[in-house]
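Of the protein chains in this complex, one is absent; all others appear in place.
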Amino acid sequence: MEERLYRSASGAPIALRPRQHSASCRELAVRCPRLQLRSLSAVTSAVWLAAYGLFVLSENSMVLSAAIFITLIGLIIYLHFVKIDQESLLVIGSLGIQVTSSYASGKESTTFIEMGQVKDVVINEAIHMQKVIYYLCILLQDPGDPQGVSDIVPLFQSSKPRLDCLIEVYKSCQEILEQRKTAPQPSGIK
Amino acid sequence: WQKVLYERQPFPDNYVDQRFLEELRKNVHARRYRYRAVVFQSGAVVQQLCSVCVFVLTWWYMAAGALSPQGLFAAALASSLLGYVLFDAVDGGAGRWASGRTRWADLKSTLVFAAFTYGFSPVLKTLTESISTDTIYAMSALMLLGHLIFFDYGANAAIVSSTLSLNMAIFASVCLASRLPRSLHAFVMVTFAMQIFALWPMLQKKLKAQTPRCYVGVTVLFALAALAGLATVSSVGAVLFASLLLAISCLCPYCLIRLQLLKDNIHGPWDEAEIKEDLSRFL
């Protein structure tokens, strides 16, 4: 399926790629902006300049090698634990919703929420400092209280798409979630 | 026109007629002071000032070595005995009978004082060794000032706290006593302070209540003695002290009475906002 370009809450370009695997299975992937070479080189040069300044003051060459190590290790840690490349949402009607974040180093972290626990998928407004931001979240059912919400799982935390992209995703999800409401109850219901 | 608001009248709401302010009264509760009475009452303040002055003088003499501790102790002892006898004689034993305090209890208290002070006098002497003299003087002055401020001169005000004033005086005396050469000096000084700040005012209160003429005479004598003693130390100080005493006993009453004429309290059939607060909780 084609990719559509949107903007994130902070203005960076992101891309949404919806795919339909079957009638009740859809995957929506949001690709975050790549690591900018500009910012990487800025941070590296700042660290190295500071290290050089320290070296000039202290005449200790260990400072320079330490700076190199720090930069390398920092970059690795950043790529493996911080920088998220793509966040995707896989909605399988009657099974559940799977949320995946793939990091820049290839690591993927997945959470699967069963359909029985999902109450609804909604777009929430949040007031953060001086801004109002929108975010998509999954409402989880409270087992004790059929009307209650026990927890919410916010989605697309690092790509932070704007409302237009969220509406697309929301509509897609709702189409599949509706199916379970219109589907007749299976036999032997509890 | 009626002075009501619940009936419709052809006058505007803020209309007043010629009977306006008829019910105004001025200075209803003003007290008329008499000069002699005020001067008489100011004797209490004079007495306290003189007590402080005498105390400081005694300390000065002891520090300079002009007064020996034994002599001071003997004099103080004699005067205390005299005062003790006078205390009961003045009102013919009525006060003692009313309070129910026996002589044996008095004796016990005295013994406790003496033993305690004597036992702690070595500690007292070295207490402020490492503190500079200026600090000691400043602290003592502050404490004595506090003593004067909080003393119970007979007025019913929130700031009065006899306990605090006595304690401040004792504190000052301990500070000063620690500057004396030997522990016996310190013992004598503290005992003397106790007498002059605790026992003397009690006697004077009784005298004032029972024999006003005697009281006036004692006050005058006391003041003269203080002035004389001060004059031997510093004449400037004596002059200043004398002027202070005169100001307090003669000038201040006169000012009070004069200022009373300017009093302008108005009272009428309206409610006044009064602050009824007990300020003693700040002490």
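Order of writing sets the labels: A and B. Residues in every chain begin at 1.
Note that in this section a contact is a pair of C-beta atoms (placed from the backbone, for glycine too) under 8 Å apart; a residue touches a chain by one contact, two chains touch by 3 or more.
Throughout what follows, contacts and distances are computed from a predicted model.
Engineer: Assuming one chain is omitted from the figure, identify its UniProt name from "SKP1-like protein", "Phosphatidylinositol glycan anchor biosynthesis class Q", "Ribosomal RNA-processing protein 42" or "S-phase kinase-associated protein 1".
Structural biologist: Looking only at the record, the undisplayed chain corresponds to "Phosphatidylinositol glycan anchor biosynthesis class Q".
Engineer: Among the chains present, which touch the one that was left out?
Structural biologist: Hidden chain, whole complex, touched shown chains: A, B.
Engineer: Which residue among B:198, B:225 or B:242 touches the omitted chain?
Structural biologist: Looking across B:198, B:225 or B:242, the contact with the absent chain belongs to B:198.
Engineer: Touching the absent chain in the whole complex: find that residue among A:13, A:53 or A:116.
Structural biologist: Of the candidates A:13, A:53 or A:116, A:116 is in touch with the missing chain.
Engineer: Given the contact definition stated above, which residue among A:4, A:21, A:34 or A:171 touches the chain not shown here?
Structural biologist: Touching the chain that is not displayed is residue A:21.
Engineer: In the whole complex, what residues of chain A lie against the chain that is missing from view?
Structural biologist: The missing chain touches chain A at positions 20-25, 27, 90, 92-95, 98, 100, 110-112, 114, 116-117, 143-144, 175, 179, 182-184, 186-190.
Engineer: At which residues does chain B meet the chain that is not included here?
Structural biologist: 109, 112-113, 116-117, 120, 123-124, 126-131, 161-164, 166-167, 170-171, 174-175, 190, 194, 198, 280, 283
To be clear about the criterion, only the chains that are shown with their structure count from here on.
Engineer: If you average the CA atoms of chain A and of chain B, how many Å lie between those two points?
Structural biologist: 80
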